[in-house]
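I have a structure I would like to understand better, so I am pasting it below and will then ask my questions one at a time.
A protein chain is absent from this complex, but the other protein chains hold their places.
Chain IDs A and B follow the sequence of writing; residue 1 opens each chain.
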Amino acid sequence: MPFLRNVWYVAALDEELGRDMFTRTLLGEAVLMYRKLDGQAVAMADRCAHRFAPLSRGKLIGDNVQCGYHGLQFDCSGKCVVNPHGDGRISAAARVKHFPMVERYGLLWIWMGDEHLADDALIPTYYSHFDSPEWKTVRGSSYQEASYLLIADNLLDLSHDQFLHENFHKKDAFLTTPHDVFQEGTAVVSRREVLCSVASDAFAANLPDPTVLVDQWKIMRWEAPGYFLLDVGVRPSNDPNGAALRKCNAHILTPATETSTTYFFVNARNYQRDDARVDAQIREWQRIGFGEQDKPMIEAIQKCMGEADLFDLNPIFLSVDGAAVRARRQLTKLINAQEAAAAAAPVSAPVAGVIATAP
Amino acid sequence: MPFLRNVWYVAALDEELGRDMFTRTLLGEAVLMYRKLDGQAVAMADRCAHRFAPLSRGKLIGDNVQCGYHGLQFDCSGKCVVNPHGDGRISAAARVKHFPMVERYGLLWIWMGDEHLADDALIPTYYSHFDSPEWKTVRGSSYQEASYLLIADNLLDLSHDQFLHENFHKKDAFLTTPHDVFQEGTAVVSRREVLCSVASDAFAANLPDPTVLVDQWKIMRWEAPGYFLLDVGVRPSNDPNGAALRKCNAHILTPATETSTTYFFVNARNYQRDDARVDAQIREWQRIGFGEQDKPMIEAIQKCMGEADLFDLNPIFLSVDGAAVRARRQLTKLINAQEAAAAAAPVSAPVAGVIATAP
Partner (left out) sequence: MPFLRNVWYVAALDEELGRDMFTRTLLGEAVLMYRKLDGQAVAMADRCAHRFAPLSRGKLIGDNVQCGYHGLQFDCSGKCVVNPHGDGRISAAARVKHFPMVERYGLLWIWMGDEHLADDALIPTYYSHFDSPEWKTVRGSSYQEASYLLIADNLLDLSHDQFLHENFHKKDAFLTTPHDVFQEGTAVVSRREVLCSVASDAFAANLPDPTVLVDQWKIMRWEAPGYFLLDVGVRPSNDPNGAALRKCNAHILTPATETSTTYFFVNARNYQRDDARVDAQIREWQRIGFGEQDKPMIEAIQKCMGEADLFDLNPIFLSVDGAAVRARRQLTKLINAQEAAAAAAPVSAPVAGVIATAP
């Protein structure tokens, strides 16, 4: 299945990028990223227009990238601005593919589709709390040898908690609660709520009185191509207007290739903001729960499935699959619409920068 | 070339299987095996019907397998018997592929063809002496990065002994004896006999008088797809009714993929049954002779040939190739008959268990 193109993807956490050149494979392309002297993040294809040397083997000269092979320099827009050879003339074709990049909510967003359609109003707004001092975030990224679709399946069906993560979820009010699955526009939401019960382990330890009865919720929201918001919290049942302990976490999937993914998480909580032990618990969960339980399982499934599409393998479906199946259908619909539009479009003019003019 | 399907293959030695889940790739499929509480061996596809997680990443609950991802449980027939989600309803499609398995002669036999044709009367009977107290067996298995066809070539032409295994066969009456090659039904037999000669090294040490003249034989019998019986022995020439020192060994090849194989050996002898030094010599031969001489040679040939069929590469043929060539022809004939029958068969009804019913 092709990737959805005209959409923002997360390319990196903001702390991953500095004045060193940084590369990551995104949607099948090697992408070079770095910060300009003023701190602005830029992204372009990691290959020189001349002989296809990875630009990341060169160096930064101010805001420009100098190719390490023959010394061509490209500015932040991908345009060649220095040719140290011969008369120094620079053909208009001498440019590398440039990708719009926006820094927002501590994340670096990249646009790998039609550059004319890049509009930062399209960046999801529901991660804006990451910027607020009322929330403490713990963040990270990792590489998975599995399709983003399989990781989405995992995130959209948390019923696996009681099996794959049984050590983490010994006492969890949600284990047997039915999911309420519905769509909001193109988003798919899976919601579980439990009223008047003892708080699950994750929150109980942070309540003034762990035995007080609480209303609890766990709401996973998915939006194409791979944005997730997990809203989970508790509020004393006897005080509906009282303060809630709450996490509003991002899980974000950016395809590296069709069968590999960079996974970003931002865990945001509105309680115990200065407690390093809670930070450590979150990191421990990511390291063990995600890293040693989810990741090897999902990668084993990828290996088992090979290049095949899930639906072509005739899987059986369970009641807990509702959200994952809806999300896959929604994504397929968006990709099919993109492909139909591309097929209907007039043949585009040759792309500037890739016309060969031999000497 | 497709695999012969409606035939029993050896999946494991009986001691390889216990209450831990055990997996092996057989005929291109990942197969899960384990013993039930009553000791009976069972086999099924190592992938859950739901999201294709390897079942071997889960655990046994009594005689059932619980998938480690979402907790579905399958019984020994591959049928889903526990769905811990929602109303717990289980669709008839919720089953994993089950393979008939029979334990006989210390070997675990699997049927990966049409389940209705599985008949344990089809298991070769000529390994039955492994169960007899008159024979002592030494057994093992190993994995080879080569087609079972190339290993069969090796086993059916033991003239390589004097070159590849020259250190083991310094004095061997058979080195220059012509092979008598013939067919018995679908079996191919390669027989060498030497009358009134000094026993070859392997036996001489176990004769009361190593210098006595003996009649010796070495008979390799092949049957499709990869069963071998090597009958080798000596009997004093002056006592035709006397006791023979004899080995009746199994070499059994089970394709893992088209270019890899699990090789099983059972070395059975009717002499020095309690002599641990003879056991050690046999293991030494398997380790050095087979492991360090045959295996790297055969794997190098596989690498050299790539995916090509032997005959398509126009090999030259020697007098010693008779048995190997006949066996390949016999196997090809059986596979062609299988494919022709499959092509002529009416389109089969959809296989139970793989019909998708989306929520």
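Just so it is clear, contacts are C-beta pairs under 8 Å (C-beta built on N, C-alpha and C of every residue); 3 or more make two chains touch, one makes a residue touch a chain.
Bear in mind the structure is a predicted one, so any value in this text is a computation, not a measurement.
> Considering the complete complex, identify which of A:C67, A:V138, A:A152 or A:V214 is in touch with the unshown chain.
Going through A:C67, A:V138, A:A152 or A:V214 one by one, A:C67 is the residue touching the chain not shown.
> Just to verify: which one of B:K59, B:H160, B:R191 or B:R283 makes contact with the chain not shown?
In the full complex, the listed residue that touches the missing chain is B:H160.
> Write down which of A:G86, A:P240 or A:P346 is the residue touching the left-out chain.
Selected residue, touching the omitted chain: A:G86.
> Would you write out the residues of chain B that touch the absent chain, in ascending order?
153, 157, 159-160, 162-164, 178, 296-297, 300-301, 304-305, 310-311, 313-322, 325
> May I ask you to list the residues on chain A that touch the chain which is not drawn?
30, 47, 49-54, 57-58, 66-72, 80, 83-87, 91, 93-94, 353-359
As a working rule, only the chains that are shown with their structure count from here on.
> From the mean C-alpha coordinate of chain A to that of chain B, what's the distance rounded to whole Å?
Whole-Å distance between the two chain centres: 48.
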